[in-house]
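Okay, structure first, notes after.
A single protein chain has been omitted; all remaining protein chains appear in their positions.
Labels run A and B following the written order; every chain starts at residue 1.
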Amino acid sequence: MIWQAFWAVAQRDLLLAWRRKSEGLSAVFFFVVVAALFPLGIGPEMNVLRNIAPGVLWVGALLSSMLALQRLFEADYRDGTLEQMALSPVAMPLLVGAKMLAHWLVSGLPLVLLAPVLGLQFDLSGDALVTLTLALLLGTPILSLVGGVGAALTLGVRGGGVLLSLLVLPLFVPVLVFGAGAVEAQVSGLGVQAHLSILMAMLLPAVFFGPLASAFALRIALE
Amino acid sequence: MNILRANFWFHYAGPQAFYGLAGRLWPWFAALAAVLGVWGLWLGFMVAPADAQQGEGYRIIFVHVPASWMSMVIYLAMAFWSVLGLTFNTRLSGMMTRALAPTGAMFAFLSLWTGALWGKPMWGTWWVWDARLTSELILFFLYLGYIALTSAIDDQRRGDRAGALIAIVGAINVPIIYFSVKWWNTLHQGASVSLTKSPSMAQVMLWGMLLMALCFWLYTIALVLCRVRTTILQRESHTAWVQAIAQEAA
Partner (left out) sequence: MIWDSWTQFWAMGGYGIYVWGSMGVTIACMAIEVWQARLARKQLLTQLRAENEGNL
C-alpha cells in the first residue's frame, strides 16, 4: 500500500507537469540560456571558456533549480491536496519524497542530460564532460531534496521567491563547491574520487532527511 | 524544590517569570562584560608586545577571534532553543531564538569585516575563497535567511517554528566552519588554541583574546536578555501584568 501511494503521487506530479509543459521547460530553458550567453558575453577565447565552464554550468543548474523549486508545493497547497497528504495514513515524508522525485525528473534530470551538450560550447574534453554529468547526476537530486525544505518553509509567504533563494543558497553552496570542483579536478589531472565521494556523502543523508524535514515544514505551513 | 516536578524545570519557561528573571540578571552580565572588556583591551593594547612577524597589526585578533567564536556559538544557541521549542512547544524558545539572531548576524559580519582588514595588510588580499571564509559567509547568509523568514511570516507562532527548522538545518554549517581549517589546507591559518594542546601564541596575547571572547559572550547574554524582555512585552501585551508595567513606566 505504501509503495502504491508513493508511485501514485509521483505519477500524478509527472502527469501534471506533462500537461503544463511550459512550466517545466522554462527552468530548463533558463539553464540553456545561461550556458549560451556566457560564451557570447565573455568572447570566444577557448582557454578562458574552458576555465570557467564548470562554474558557469553549475551555477546555471543551481539557479535553474532555485527557479523550479517554487513550483514544488505551490499548486498542491492552493488546491488543498497538500492537506489531504498530511491527513493520509501513509507517512507524509514518503509522499513528499515522491513529489521530490517527480520534481527532479522534470527539472533536474533534463539539466543532467543537457549539460554535456552545453559543455561542448566550452570546449571541455570528453572526460570532463563525463565528470560533469556524473557530478550533476549526484548534485541535482540534492538540490531538489534540500531545496524542498526551503520551498516548504516559504509556502504562501510574502516575497516567497527571493526569500526561498536566500534560504537555500547557503545550503547549496557546498554542493556547488564540490560539484564544480570535481570537474576542475578532472581537468587539472587530479582524481575526481574525492569530490564525487563527498557529493554522494551529501546525497545519501539528503535522501533521508530532506523529505522528513520538508514534511515537518509543510505541517508548520499548513497549521 | 522537588526536581522531579515539571514546574521546577519549566517555571522560567513562562514569559512572565522569565521577564522578571531576565530583568534581574542582565545588569550583572552587562557589568561583568564591561569589566572584562576593559581588562581585555588593556592587556591587548597596553601590555601585549608587538608580534614578531605581523608587528602591531596582529592586534585585530582581539576582536576578530572573539567575534568569530560568538557568531558560531550564537548560532548553536539558536539551534538549541529551536530544538527545545519544537520539542516542548514553549513560546519563549521562539522568542529567545529571534532575540539571538541579530546579534549573531552582527558578529558574523564583524568576523568577515575584521578578517578582511587583517587579511589585506598581512596576506595581501581582502578576501579569498578558502573553506573557513566561505563557510563563515554562508553562516552570515544563514542568519540573514532566518531573520528574513521570521520577519516575512505574519503569524508569530508559525514564524517561530519555521525559523526553528531553518536554525536547526543550518547548524550543520558550524562544525564545518570550525573544522574547515583542519580539513583543508588553504589560506586561513590553522587553530592556535586547542582544548588538548598548549596554545601556540604568547601568554599575554592569549589572555587578552580569551578575556575579549568572554566579554563578547557576556555582552551577548545581557543584550539578548534585554531584547527578549521587549519581545515578551510585545507578545503578551494583552495580559494584565504587561499593561500594569506599561502604566508604571509612565
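Going forward, a residue touches a chain if its C-beta (ideal position, glycine included) is under 8 Å from a C-beta of that chain, and two chains touch if they have at least 3 such contacts.
Just so it is clear, the structure is predicted and the values come from calculations on it, not from any experiment.
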{"item": "Among shown chains, those touching the left-out chain", "value": "B"}
{"item": "Residue touching the undisplayed chain, where the options are B:17, B:31, B:47 or B:202", "value": "B:47"}
{"item": "Selected residue (touches chain absent from view) among B:87, B:125 or B:230", "value": "B:230"}
{"item": "Contacting the left-out chain in the complete assembly, out of B:18, B:75 or B:118", "value": "B:118"}
{"item": "Touch criterion as defined above, residue of B:138, B:218 or B:242 at the omitted chain", "value": "B:242"}
{"item": "For chain B, residues in touch with the removed chain", "value": "45-50, 55-57, 59-60, 63-64, 67, 102-103, 106, 109-110, 113-114, 117-118, 120-121, 219, 223, 226-227, 229-230, 233-234, 237, 242-243, 245-247, 249-250"}
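To be clear about the criterion, only the chains that are shown with their structure count from here on.
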{"item": "Complex interface listing, chain B residues touching chain A", "value": "134, 138-139, 141-142, 144-145, 148-149, 152-153, 157-158, 161-162, 165-166, 169-170, 173, 176"}
{"item": "Residues of chain A touching chain B in the complex", "value": "149, 153-154, 157-159, 163, 166-167, 169-171, 173-174, 177, 213, 216-217, 220-221, 223"}
